[in-house]
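Encoded as structure tokens, the structure appears first; notes follow it.
Of the protein chains in this complex, one is absent; all others appear in place.
Per-chain residue numbering starts at 1, and chain names A, B, C, D, E and F are given in the order in which the chains are listed.
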Amino acid sequence: MTRPDSLSLIMIALALFMTVASSLFAGAKGKEAFWRDLAPLWLFCLFACLTALASTWLSFIIGLELSTLSLFTVIRRGDEATSRLYLLAQLSGASVLLFATALGSSFGGNLPLGPVSEKLFPLFVIGLGVKAALPGLHFWLPRTHSQAPTESSALLSGYAVKMGIYGLLRLVDGPSPPLLLLGIVMALYGVVQALLQHDAKRLLAYHTISQLGFIVAALSTGTPLGRTAALFHVVAHALFKGLLFLSAGSLEKLYGSRDLNQLGRAGRDAPLLFGLFLVGASAIAGCPFTSGYAAKIVIKSALADQGQAVLGLQLAGLGTTLSFCKFGCYGFFRSLGNKKGGSPSGSPGKNAYAAMGLLALATIFLGITPLFLPLLPLGAKALLAPQALVDGLIPLVGGAALFALFPRLFRPRQGDVADVENALVPAGRLLLRPLAFLRRSHTGRLRTYIALIVAALIAIFHSL
Amino acid sequence: MNPVLAIVAPFLAAFTIPLFFVFRKRWIGSSIVLFGILSALLSLFVAAGGERAVVMGGWNPEVGITLVVDSLSTAFLILAALGFSASLSAATEAFGYGPWRFYVLFFLSWAATNGIILTGDLFNLFVFFEIFSVAAYLVVAYPPRSWQAIEAGFKYLIFGTVGALFLLIGIAYAFMATGQLNMAILARVLPRAPETTLSVVIGCLVVGLFIKSGTVPGHFWLPDAHSSAQTPVSALLSGVFVKVSLYALIRLTFLLFGNADGRVFFVLLLFGTVTLCLGHLMAFQQEDIKRLLAYSTVAQVGTIVIAIGCASAGGIAAAVYHAFNHMAAKMGLFLVAGVLAEDRASRDIAQMRGLFRHRPLFVLAFCLFAASIAGIPPLNGFMSKWFLLVAAAERGALIPAAAVVAGTVLSAAYYLRAITAFFSPAETEPPHLRPHPVTGAIVMLLALLGLVLALAPYIDPLREGLLAVGSDTSSGARYIGRVLQ
Amino acid sequence: MTAFVLWGLLLTAAVGFWRVIVGPTIPDRIVAADTLATILTTFIALLAVYFENAVFLDIALAFAVLSFADVLIMAKYFEHGELHR
Amino acid sequence: MLPISYGTAIIVFCIGLYTILSKRNLFKTVIGLSLMEGGVLMLITSSGYVPGGVPALLPFAGGEPVNPLPHSFTLTAIVIGAADVALALAFIIKIHRRYGTVDIDKIRGLRG
Amino acid sequence: MSAMFFGLSTVFMAAGLFFAFASVVGVIRFPDVYTRLHASTKALSGGAMMILAGTAFRAAATGNWPAMVKTLLIAAFLLATNPLASHAIARACYHHGIVPKGTVIDEYAETVRGDRS
Amino acid sequence: MKSPRNLQRLGALALSLALGWWLWQGVTISPFQGITGPAARYIHGTARDTGAANVVAAILFDYRGFDTLGEASVIYTTVCGVALLFAKRRYRRSSHGLSFIVKRSMALLVPFILLYASSIIVMGHLSPGGGFQGGSVMATVTILFCVIYGSSFEAARVSPKVKETIESSGALLFVLIGLVGLVTGGAFLTNIAAGFPRGTMGQLFSGGTIPLLNIAVGMKVGAGLSTLFYSMVKILEDPTESSPPEV
Partner (left out) sequence: MGNSSLKPLALLATALFCVWIATTGRADIPFLLTGIVVVFAVIRATWATFFAGAHDFSHRGRPWPAFRLLPLLSYPFFFLLELVSATWQVALVALQPRIDLHPAIIRVDSRIQNRTALVLLANEITLTPGTLTIDADIPRQGLYIHALDLGKDGIDGVKGQIRRLEHRMEGLIR
């Protein structure tokens, strides 16, 4: 294990902070609850730190899988099947990564954590892509994020997926156009899907994909600016997405539902919650002087010579604004179904507010600091430049205007929207059919078996 | 310590237990335990005694039968001693000392196992394989009242006999071509045999060992036998018996055909991959937990065969390491599955809901073992899988490596099914729970062993030992030199 | 001369084998097998003369003992109706 | 002469294999196994052939002895084969008690 | 002496071969099990005896007395066991219900029937 | 129904022929050039090394005595296993035998067969034969007991426990002789080098441990095979059992 560099330290700090917030939200009471709720979270934190400290790809994978396992135990409490999907998906990703690492290692020596050869690069991207939810490999993410208990959703979105990004950050050291394309596609796809959702947490999950697209696009440039932008957005996104998930979870705690059709009274019942949500939403939408704004400005400047990419990201930002307008409107103010909808059935609790407050403060802090401190390579002036402000406001204003103009268009729909995950079951069934044949072929007929053996022997003779 | 003692001690046990039955019935129990301890200790002493070759009867190696202790046989001696003593303890708890004939067979198979591991003579290998197999058929069919046991034993018998026949043909052709039987001498003279003869020797020996070890075309007996046998026997079958055949495969391929050319290893890679895939895919579809574990064993056999097929020092080290890991984990899995199945009086996974509440330690151990088998880091299974992957990558065997990796996910999937069942709430409570102190202790020890094994790459003597096994065995020169002085 | 007798015995045995194949009932086959066993015993004993080696006499004696046991066993289980057809 | 002996051995082996593969009666399966074994043993024994050889009993009267090593193998292998056959028959008796049949295609309670 | 033994052995062997052949012909030609047993037992034990006697004489001719004694031992053993085997087969056949063909008288039938009932 | 079976047979035929073809390809028929390798040593060294007249016996019990231990253990295993398979239930023994004529005649023959078996075992190192062959003939006697006098007679006269004892002691004897060699000669089953007398070739007392091992194996095999047969017969003869399968 080599001496940790600043990237590792930032990741470790992020992991610690997110875990603190999550466990604050979970707020275990009693010894049993501590072991059940908090221990896995802190275990996750430990393994996440180990991952961040890893100096070889092998130890990185070990840390990755261990953290996956510890989150798995938390997700299990939310939904059994989802947790299995999560575990298997992560395991597949890690396996591909392991395979690629093994190809790169020689006996006795491990592949150091860092750039790899040309041939192995796609394999590594695929392996990390499952974790980082690259398009097509994101099949596990919406379901997991929405079905998991809220504190683990926050952690998943806030840190777990970032481990994949961390791997990519270590992996990519030069411009990579395919990755850029993937990032843009991700950003747009996530937003489009998010607009069509009615489940609050699922909506947020798709936004995670979208925001990860921003990050991937940034780091695909391979320039120091891009990498810094990606890292900054990693931190910023972790904070505000954690905040948003926690507020969605609080809504669920209050009303027992995450469906935007069923909500819509929280603005009156819990104004503080709305306030916190607003912080998060404005950050993700890129409202000037929030952390999201700073991040996006830096990303756009890193991508400055790729006009189409910037356009794509702007579009994604527009969609983000639209989608959060929808969330805010239908989640807090406009009740659709359940008109009589009773009073809140519970309270998020003080600890939940504390957790959200913590995250909100951090978000605001991260949004404001770059204005004074040279936290980012661009400096404060770039953020305050009129051009940048206009750039940042265009999606915001455009989104709000669109929502105001066509409110009916963005009403939450009833059913679910198809995604890759819906193809899993039919695909599995398709795969299982030959499997069943395989099983049927074990008929118990000794003669057939012996004939097979003899045939194999003859085949071996033939090949020798 | 003369290596023959490792073979003679269990033989003595097998031959004296009937005498105890006839003359001193009361001493049977203690004698079984004592002989078990004695056999295990002697095996370990022989293993600890360093490398050497001994010829029975004091002849020269060409004339007599040689027993060789080298690093590979040391490793497998230790494996056998651990596996047999664990299974013996479990069996004494499960069956008591009443069925003394079972213990006779048990010790006979132990002796034969040690014989296979130690012998340096081709025909002697066959003879010990026969004792081993006959004992194995019978311990599989041990409670002769259950039809599954009988049918599984019979299937095993037919396959085993066919396998033995192929082994015999291979040995016969090797003998016909050279007139020699000592493996070290054969390693020198066999390559001079005509091409076609050599292909018959290789093909028949390899297929014979495939059948004995449960590699694909000969795997059909394995799930039946492993799932129908009693729990300690299943553990023994998976933990040791399968490994012994694989030991012979390693020994013969590297010693006799190692310098032929890579084609035999290609065959191993091919069949290993098929075995691996088939094992995982079949395990995926099982409802019976022991059958699931049995098919998982098939898959693991495939993994080890792939490791052998890598034809490198690293591959052998990975194979041996994986054999140990699989021994520890699969024995534990079978023991736990047996206890749990007894609680529910059913081996159906769907019936096993809610057992976590009743036997938390057993179920947790099951999870640990399952994770180890599936290759979840940082458990021992992952470590050996990593070695294997690296070895395969060095050999350029990408498809087998990919299959191993894919197998991880599949095996995690089917083990997860079982584990989910254990943790989910039950509809009914089990009527009674028999305490299993000995089995519990063994399971814990096996778990401990697994954890120690997981650290093996970081413990210098162990790591160096593993690498030494690989480098000694892959060339064979050291073995030949040891035998022929 | 010995060779002639040996070939003659072989021929005889071959002829007798016809009954083993055809034998409509099991006892017919048993009878024929018994006959063949005796012929073979003498054949082996004659080989001792042919090869001038007394080893074959031991073999012949052992063979006689075993074939006798065979016939008795077959007869017994035939008698008790347990070896139908 | 020698090729004939080897050829016969291999033919016996093939007959045994054919019996196993094509007959459904368990007893015939066992017979097939014994035939195969017999073929292999014939092969081994033939390999010890010496033109004009005498049995390997000291003193070698009248010439070169045959190779005694295959004989000792064959003896060992015969005993082993006999043990296998005995065991197989015992299993068949048990199987017949359980299934009431000796048809190999009907004894498949374990499959899949 | 030796020549005489040699000649005797030739004669005995030839006669034995003849009888052996005749007995096998009997086994082939006779109508049912019982009559075949006659052929098998008598003709064959006679034939075998003679061939073995021939062998014994030949051994004696070469002065190999132990071999001669052993040959006689074989002959004695055959003589002792052959009638036993025949008897056992015949009885087994009868009790199994194989009816002798074309018997003029069957005084055994009632006894067996009595046994069975 | 008809054609698939024919197809099966055709497939079986093709497979066996193909395997046979490969095996035939592999046979090496080299012109005979004299015996080489270990066999030459066996042929020329037996008299000096072991003092036995029967080279095959010398190989079986001295040069490669360990194989023989294994081989005898296979039988031991089988016997133990068959007894295990047919254990756990009281079978009704049958006293049904063959006719009185056979019984009484057999009584006359039994001592002679036993004597013959003993001679085969005792002469194992001098003539063809030895422990396995003699043991088999001895087992034939007990098999004939079962057949002729019925299994209850067999059980009454030669009780299973006695057989068990004989079998185990034979096996133990073998191992102990081997251990004596280990202690005095340095290697398991050491014969002459461990101080066992070589004797003069052709004599009864020659060959060092070979006659002793023959006796040990004879005990083991004789008792073992008779147990084996008895175990199977008692189930076949049990009148409560269903009749054996049609052949």
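Operating definition for what follows: a residue touches a chain if its C-beta (ideal position, glycine included) is under 8 Å from a C-beta of that chain, and two chains touch if they have at least 3 such contacts.
Quantities reported herein were computed from a predicted structural model and do not represent experimental measurements.
When the whole complex is considered, the residue among F:5, F:44, F:104 or F:161 that touches the unshown chain is F:104. On the side of subunit E, the interface with the absent chain consists of residues 18-19, 22-23, 25-26, 29-31, 34-35, 37-39, 41-43, 45-47, 49, 66-67, 69-70, 72-73, 79-80, 82-84, 86-87, 90-91, 94, 100-109, 111, using the contact rule stated above.
Along subunit F, the points of touch with the absent chain fall at residues 99-101, 103-105, 107-108, 110-112, 114-116, 118-119, 122-123, 149, 153, 157, 203-205.
One rule holds for everything that comes next: only the chains that are shown with their structure count from here on.
Each step here moves to a touching chain, and the least such steps from subunit B to subunit D number 1.
Comparing the centres of all chains, each the average of its CA atoms, the largest separation from subunit D belongs to A.
Annotation: B-F is the more contact-rich of the chain pairs B-F and C-D, by number of C-beta pairs in contact.
Chain B has the Cα centre that lies closest to the mean of all protein Cα atoms in view.
Comparing the CA-atom centres of all chains against that of subunit E, the greatest distance is found for A.
Here the spacing of subunit A and subunit E, counted between their Cα centres, is 96 Å.
In subunit B, the residues that touch at least two other chains are 123, 127, 130, 134, 137-138, 141, 144, 150, 155, 158, 162, 169, 176, 179, 181, 199-200, 203, 285.
Contact of a single residue of subunit F with at least two other chains is seen at positions 8, 11-12, 15-16, 19, 22-23, 27, 35, 38-39, 42, 64, 67, 71, 74, 77-78, 81, 85-86, 98, 102, 127-128, 236, 244, 246-247. Each chain pair that touches appears in this list: A-B, A-D, A-F, B-D, B-F, C-D, C-E, C-F, D-F, E-F. Those residues of subunit B that touch subunit D in the complex are listed here as 123, 126-127, 130, 134, 137-138, 141, 144, 147-148, 150-155, 157-158, 161-162, 164-165, 168-169, 172, 175-176, 179, 181, 223-224, 227-228, 285-286. Of all the residues in subunit D, the ones that touch subunit C in their complex are 54-55, 57, 61-62.
The touching residues of subunit B, when paired with subunit A in their complex, are 155, 158-159, 162, 166, 198-200, 202-204, 206-207, 210-211, 216-218, 220, 263-264, 266-267, 271, 278, 281-282, 284-285, 312-314, 371, 376-378, 382, 385-387, 389-394, 398, 401-402, 405-406, 408-409, 412-413, 416, 420, 423-424.
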